[in-house]
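A protein chain is absent from this complex, but the other protein chains hold their places.
Which chain is which? They are A, B and C, in the order written, and residues in each are numbered from 1.
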Amino acid sequence: MTTLTLGKALNEGLRKAMDDDPKVLIMGEDVGKLGGVFRITDGLQKDFGEERVIDTPLAESGIVGTAIGLALRGYRPVVEIQFDGFVFPAVDQIITQLAKMRMRSLGKVELPVVVRIPCGGGIGAVEHHSESPEVYFTHTAGLRVVACSNPADAYSMIQQSIASPDPVVFFEPKRRYWDKADVDTETADWTPLHAARVVRPGDDVTVLSYGPAVKTCLEAAVAAGEEGRSVEVIDLRSLNPLDIETVTASVHRTGRCVVVHEAAVFSGYGAELAARITERCFYRLEAPVLRVGGFSTPYPPSRIEDHYLPDLDRILDAVDRTFGW
Amino acid sequence: MTTLTLGKALNEGLRKAMDDDPKVLIMGEDVGKLGGVFRITDGLQKDFGEERVIDTPLAESGIVGTAIGLALRGYRPVVEIQFDGFVFPAVDQIITQLAKMRMRSLGKVELPVVVRIPCGGGIGAVEHHSESPEVYFTHTAGLRVVACSNPADAYSMIQQSIASPDPVVFFEPKRRYWDKADVDTETADWTPLHAARVVRPGDDVTVLSYGPAVKTCLEAAVAAGEEGRSVEVIDLRSLNPLDIETVTASVHRTGRCVVVHEAAVFSGYGAELAARITERCFYRLEAPVLRVGGFSTPYPPSRIEDHYLPDLDRILDAVDRTFGW
Amino acid sequence: MTIDSVRGAPGDPGPAEPELVQLLTPEGQRVEHPDYPLELGADEVRALYRDLVTVRRIDLEAVALTRQGELGIWASLLGQEAAQIGSGRALGEHDMVFPTYREHGVAWCRDVDPLNLLGLFRGVNHGGWDPAKYGFHLYTIVIGSQTLHATGYAMGIQRDGVLGTPSAGATIAYFGDGATSQGDVNESFVFASVFNAPIVFFCQNNQWAISEPLEKQTRIPLYRRAQGYGFPGVRVDGNDVFACLAVTRKALEAARTGQGPTFIEAYTYRMGAHTTTDDPTRYRLKAEEEAWKLKDPIERVKAYLVRGDLADSAFFEEVEADAKAMARELRAACLALPDPEPLSIFENVYAEPHPLMTEEQEQFAAYLASFEEASR
Partner (left out) sequence: MTIDSVRGAPGDPGPAEPELVQLLTPEGQRVEHPDYPLELGADEVRALYRDLVTVRRIDLEAVALTRQGELGIWASLLGQEAAQIGSGRALGEHDMVFPTYREHGVAWCRDVDPLNLLGLFRGVNHGGWDPAKYGFHLYTIVIGSQTLHATGYAMGIQRDGVLGTPSAGATIAYFGDGATSQGDVNESFVFASVFNAPIVFFCQNNQWAISEPLEKQTRIPLYRRAQGYGFPGVRVDGNDVFACLAVTRKALEAARTGQGPTFIEAYTYRMGAHTTTDDPTRYRLKAEEEAWKLKDPIERVKAYLVRGDLADSAFFEEVEADAKAMARELRAACLALPDPEPLSIFENVYAEPHPLMTEEQEQFAAYLASFEEASR
């Protein structure tokens, strides 16, 4: 066990993957000497060389497109998108090429590409640096989409994603990069990549979340507990596939569910959760699945982002409402 | 009243808009002499000239990006994306620029750009020509998203969209381009752009749809009617904003709801409908809102696309299931 | 003068008969070019002729099959045979091709069964051959995307450390004149030049992007695009199979030996419609087509063979007959292509198990079975 920040855990996970497999490459803007603007690739170019840790031209479509080509040649590229808001120039390559190549080839082509995206708000940044674009990818068949929320998962999930023969979009909760926790770097006996995890058991209501909002949900659960309400918090970890079994088992028990994410609620990932859970647990639900998320607006200027992001009070408010239904 | 195909109705609507306002421009690939691959802009370049009907270089980001610039200069560009699957290179300009410019300018900049997208399958086409990418836009605040399903709406909605001071993503049901119906081209007394419409009243179950699937839903309603089941079909017409009042009024009456679209179900637009309706009609629902749509896979080769697309039987099957819940 | 003196007039795509590398005139006359010496034995020329005729015949058959409703659509290569066979026959074992949707001639050179191509356009799959097996990637329909894949693959070759060795390969990316406007294609130029990747950009300038003439994409000759990125660009007579062969060979060899990218503009003409659903009479003049007919890529090789007494009429008849027989077989095989199983929709989406695939597949299987039961 070592204590690592989430950022450092990712860095160690990447290093381990590169050590284990010489085909693993890192590509992106400023990933070399700088180690990325969040230092996630810090030191890797120094140790693995410029051929394996590649500072690319400033062009996201080019980065993902050439990563696909490298994967076709047998490499396993891990692509860094510098900020969530800059993944959009690459969306065409991700949606029309990366996601569909396997089907196009009737299974003959494998594209083990990982697209890392630091996501979410709360760091006081300017426009385009606080987006939560997960739905654009969860709706795209052929991609696997995961989101880590803590250092231990960051360490294991990045390695599992790199090992995946399918392309993976990997969301990193940027405002949690500096959170610290114990990480067991000795074991590889990890929770499966696509399994959700009950991070706090409870009996009265199920709160579902992923990525940066998980921590807020845990805080809300503690606060609710002080008021005598037993909140179960599930960290989904994987958005596509969704571990619906773990989710429905919980909601079957509690009969109430609140979904929390930073992305805008309208047409967001929470909609899929609500729709699917309702189908599965129709007779068990005491209230509709409620969604707490970003408002259905563009991300606001940072001075008021705390109002946009779901916070403890808004989560508790939704929990309360499920009881008052 | 004249009888027009849906394609011709769009053409007449565009012509009317260009006649009415010299600032209206048409831009896209092959929109000039050819009149577009579906002939939607047929004859317009001949009559309005190359300055107003612009054959652009083959670059979708360029098309939308320059349309934004033209709008900043006071023009009202109507952009044609040749096929649904080719909107992705333009997604960055649409999501990070077109949608957000108004907020970025605190309301000082208006971008009355219409992005026309022929969408959906069923025409026996090759890959990338049968996509239903609406969710990528409904989740993007700042855009209005509409989908026409019949000639009369095609004629009015395209004009309303062009008149909108906000950017509009306009979906056209390509396999319905050749459907004919009466269109009143004399009146401008139209249903508001963002109002849903009950296209077939019924009492037992509400079927919600939009775009190409509306017709299939109407056929299913007829078939169900023959078996004694009264199906209300609502054509949503507008996806963002959603006319939730019309929808919930219906579901409140029927207590049952089936959502039908061509897009993949997982994380699709139907999820938002299901989630929102369930919140609003929780105690009225006799069964969960069921979703019928494309499978959560890439669009299949055309020889089996009829299995992928929601058809009459799959809709009826879902209707049945809501009664058996 | 710091300002580049070349201010191309807008809408002027260069001179009507641009300077281009030519080794065989439309009349079948062999000419020499100092940079591109080429020696071909009679056997080799006959083989090229056979290739040209064969791929034209396959193409014709596919067009006919489309008219008869057996294919959903077809993108004809008519007129571009020399560009494709010339460049295709320049390829070596270790090279990797990244085609568009029109490279049937190159596919032929890479031993991809034409039936595979027909399958795609018939709608039984989206391609489905094994790119690694043939050194020929899947057809790519989204304009320009494949140029980045080709560049990345070339960066992989570099990383394998084989450049300059006998097992060195290069990549070749095919694309059209229209594609040169796409951001992806220009980004591929950036990546290729910055990394000095072993790649040949082979642009078939067939003068049209569906209904849009060349001047909607550029105001100067396309081969000069490469100048902006610092690697060589060359314009070759795309209807001259010898020239296409020689120019591509040289560029591939440069790539394999670590000299980086080359841009080749094969100046040719799309003799047919864009695809079988297109109607060129709406946007171009018959006279233009007629003028290009005189530059037919096959006739000039035939003239050369005849003129040099390198082939007799028996040879020409045999080639014709063989092509016809192959087309007949191809047609039969196409008609016999089975439709995919409905449940195959859920296959090949993911390599590893995915619960949603399983769930939807099971539900759909049960649904389909319910009809069988009902009809029993």
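Note that in this section a residue touches a chain if its C-beta (ideal position, glycine included) is under 8 Å from a C-beta of that chain, and two chains touch if they have at least 3 such contacts.
Computed from a predicted model, the values in this text were never measured in an experiment.
In terms of the touch definition stated at the top, the absent chain reaches A, B, C within the entire complex. Remark: the omitted chain is touched by one listed residue; of A:22, A:124, A:165 or A:192 this is A:124. Note that of B:92, B:134, B:179 or B:317, the residue touching the chain absent from this view is B:92. Considering the full assembly, A:314 is the residue among A:253, A:280 or A:314 that touches the omitted chain. Within the complete assembly, C:235 is the residue of C:104, C:137 or C:235 that touches the hidden chain.
For chain A, the residues touching the chain absent from view are 29-30, 32-35, 37, 55-59, 61-62, 85-86, 88-89, 124-129, 266, 295-298, 300-305, 307-308, 313-314, 317. Hidden from this view is one chain, which touches chain C at 1-4, 6-8, 10-11, 19-21, 35, 180-184, 186-187, 190, 193-196, 215-220, 223-235, 259-260, 262.
Taking the complete complex into account, residues 25, 51-52, 56-57, 59, 61-62, 64-75, 89, 92-93, 96-97, 100-110, 141-142, 144, 164-166, 194, 240-245 of chain B touch the chain not shown.
The definition used in the following text is that only the chains that are shown with their structure count from here on.
Most remote chain with respect to chain B, judged by CA-atom centres, is C. Taking the mean of each chain's C-alpha atoms, the chain closest to the overall C-alpha centroid is B.
Here the spacing of chain A and chain B, counted between their Cα centres, is 31 Å.
Chain A and chain C, compared by their mean Cα positions, are separated by 40 Å. Chain C has its Cα centroid 36 Å from the Cα centroid of chain B. Within chain A, contacts with two or more other chains are made by residues 61, 89, 92, 96, 100, 103-104, 141-142, 240. Listed for chain C are residues 125-126, 142, 183-184, 349, 356, each touching two or more other chains.
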